[in-house]
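Attaching a single structure in structure tokens format; questions to follow.
Complex shown without one protein chain; remaining protein chains in place.
Naming follows writing order (A, B and C), and every chain is counted from residue 1.
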Amino acid sequence: MDAEKKMGNEIIKEGDEVLLYLERDKFFIIEVKQNSSFSFHKGKIEHNSIIGKPYGCSVTTNKGYTLKVFRPTLADRILKLKRKTQIMYPKDIGVIILKSGVGNGSRVIEMGCGSGALTIALAHSVAPDGIVYSYDNREEFIELAKKNLEKAKLSKFVVFQKRDVKDGFDVEGVDAVFIDLPEPWEAVPHAARALKNSGIVVSLSPTFNQLERTAIAMEKNGFGFIESFEILMRTILPRENKTRPFERMVSHTGFIIMGRKTVD
Amino acid sequence: MDAEKKMGNEIIKEGDEVLLYLERDKFFIIEVKQNSSFSFHKGKIEHNSIIGKPYGCSVTTNKGYTLKVFRPTLADRILKLKRKTQIMYPKDIGVIILKSGVGNGSRVIEMGCGSGALTIALAHSVAPDGIVYSYDNREEFIELAKKNLEKAKLSKFVVFQKRDVKDGFDVEGVDAVFIDLPEPWEAVPHAARALKNSGIVVSLSPTFNQLERTAIAMEKNGFGFIESFEILMRTILPRENKTRPFERMVSHTGFIIMGRKTVD
Amino acid sequence: MDAEKKMGNEIIKEGDEVLLYLERDKFFIIEVKQNSSFSFHKGKIEHNSIIGKPYGCSVTTNKGYTLKVFRPTLADRILKLKRKTQIMYPKDIGVIILKSGVGNGSRVIEMGCGSGALTIALAHSVAPDGIVYSYDNREEFIELAKKNLEKAKLSKFVVFQKRDVKDGFDVEGVDAVFIDLPEPWEAVPHAARALKNSGIVVSLSPTFNQLERTAIAMEKNGFGFIESFEILMRTILPRENKTRPFERMVSHTGFIIMGRKTVD
Partner (left out) sequence: MDAEKKMGNEIIKEGDEVLLYLERDKFFIIEVKQNSSFSFHKGKIEHNSIIGKPYGCSVTTNKGYTLKVFRPTLADRILKLKRKTQIMYPKDIGVIILKSGVGNGSRVIEMGCGSGALTIALAHSVAPDGIVYSYDNREEFIELAKKNLEKAKLSKFVVFQKRDVKDGFDVEGVDAVFIDLPEPWEAVPHAARALKNSGIVVSLSPTFNQLERTAIAMEKNGFGFIESFEILMRTILPRENKTRPFERMVSHTGFIIMGRKTVD
């Protein structure tokens, strides 16, 4: 028991969120509650049959299908977020976080919280000493993002505020600004004011037209080292003697553009 | 002055590392030293002309070319790492870090430190409360990675050790294991022992054959939720009325495979 | 009327095959028959309402949806082929035909006719003076391919024969050999014998393992200038002020490998 604890092998308990994995692209995240059950097209599972078991265990539905029970990762949560919008994908968030250099202690702004997908990843990255200022002009999205952050236990690293992009931001000297708006170019001058020197602005948007206008706005507002790219993730199916790429893929989510604040 | 400080606008000083940006794909990271100079094919710059200036400023070479001076990000450092090996790319590291769920407080193992590219990103992510155990069986790579970590000021989050994969690891209950070896399948059983339940193993390797053997090893060693993919980054050139993708790209670095430890 | 004829503007008549186009990825090829009708989820169309109209016209279903009526192209036919197998895609066939240099007068072998997709394109390319020798060891596929070739009015350029790869081919001095078999390497030595000097062998197969074995067989059997690649087709949606790639794509069909016969 102590050995298990030393190994970090927690036991699943009431209130935990667990990931139930059936097969490729088929998994669920549920909150475990005594005497509850989870049903899907391959049968039913009693939560009680999971409680007290170790993470990594298996459970079988009443129809005989086996699910593995895992601890949900950040990326799992993002993919399964309760959402009202097109969500950002891990492939994009991963490179955005890495290339923006955000880490423990960073102070960052997010303009357009959406369902909170990027917010979760930012909060996770700036913890424990940084802060995310997250703005949106739609109350219902702030409420949704707040709930999603609470579930991920990352609320305390985020300050949400209802705010229109036209009104700019009320913090300064931030390390990075992340823009997720239909008209991202409108936020660029405000980003320039809020950032510290050499600070990074990042925008993700689906069309070339948005990308082009945002790039022009970055140049006009004194950003340098402007980089623009798209990230593609292609699934491979490795199987003995018949390894091949999967036949379909998400071939477009958005174009990412980044720039760094210069001093005249 | 105080206002500038409040804005986080530091002044470049002796001993700082700065990024000199000329144009797309042409930038340098140098350590600023009084009375030194930096020369490249477009001319020479005196370090003294940078010292005391704010980040985000510009300097001009004696041949009249202008460079922007930025604070190097984590990803910049990784791309410009002093290296003896093929390096991991930000596109791959970003998704690996995000999908493995590594964050503040994580305890992780890296088998095969190479030049320290992934080590830097892992150390940055687990800070301030986590730790990276980094192993390699080649003394010269450990030395190189150590130096690269020092430059990035992330040494205290990494324990390096000369160790052959055959001898396994000497820590247990870790959150994730990252394998960067020519024969990654050899490390898989050791990863299974070192990980806590539901913990994640990740391997990156260039050939399909390595991927296939590693996948088989993961299945044999009780890993579930096995995912395998490749990440492609495509540069876009956004310019007024003539936006288009760039003509060339890095079309292959490696295949990534991840699995999660299950309990029999 | 004469002017129309001069313009090549034929009128749709009984027995013609026409393409009915609703929207992106939603189109049908039907044979027009007096007093028949065509039904789908958006309603019904009387063939009589098409007969006598020009190609390029529109017809409206009884539910009010408009379809455009086009002359089916070769690629349309291939995509809509009656099939029993995974079909070859135009993106792959196009490059295979071009890079193999097949044209009017070419004599070529196809080993594995499948549903006849590649056969149609080959027949079209070698016409009017060339010939396609098409082999398969499964009678039902030969029958299916034959029917598909008849519909495309290209039968006279193809000689079908039931034949197992082990028995080799019974023609010699051909310009190119196309292999579409689960074990393509078995056909490689036979291809070497059937080809004229500098003639081209082409194989398409879905897995890396097949590709690797086929490459090794080509090297062993004296093929040079071996090229191997995959072709990806990505749909773009051009719309005023919001142009972007489509979100999904076929990300894998097969790997193509080509080699040229050398003389020892």
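Everything below uses one rule, namely that a contact is a pair of C-beta atoms (placed from the backbone, for glycine too) under 8 Å apart; a residue touches a chain by one contact, two chains touch by 3 or more.
Bear in mind the structure is a predicted one, so any value in this text is a computation, not a measurement.
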- prompt: In the full complex, which of C:Ser36, C:Ser49, C:Thr73 or C:Gln161 touches the chain missing from this view?
  reply: C:Thr73
Message: Across the whole complex, list the residues on chain C that are touched by the chain not included here.
response: 6-10, 19, 21, 24, 27, 54-58, 68-71, 73-75, 90-91, 93-101, 103-104, 107, 121, 124-125, 127-129, 172-175, 196-200, 208, 211-212, 214-216, 224-225, 227-241, 243, 255, 257, 260-263
Message: For review purposes, identify every residue of chain B that touches the missing chain, sorted by number.
response: 206-209, 234-235, 241-253
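Following the convention adopted for this analysis, only the chains that are shown with their structure count from here on.
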Field: Interface sides of chain A and chain C: same vs different residues, half threshold
entry: same
- request: Can you check how far apart chain A and chain C are, centre to centre, with Cα atoms defining each centre and the answer in Å?
  value: 43
Task: Quick one: which residues in chain C touch 2 or more of the other chains?
output: 208-209
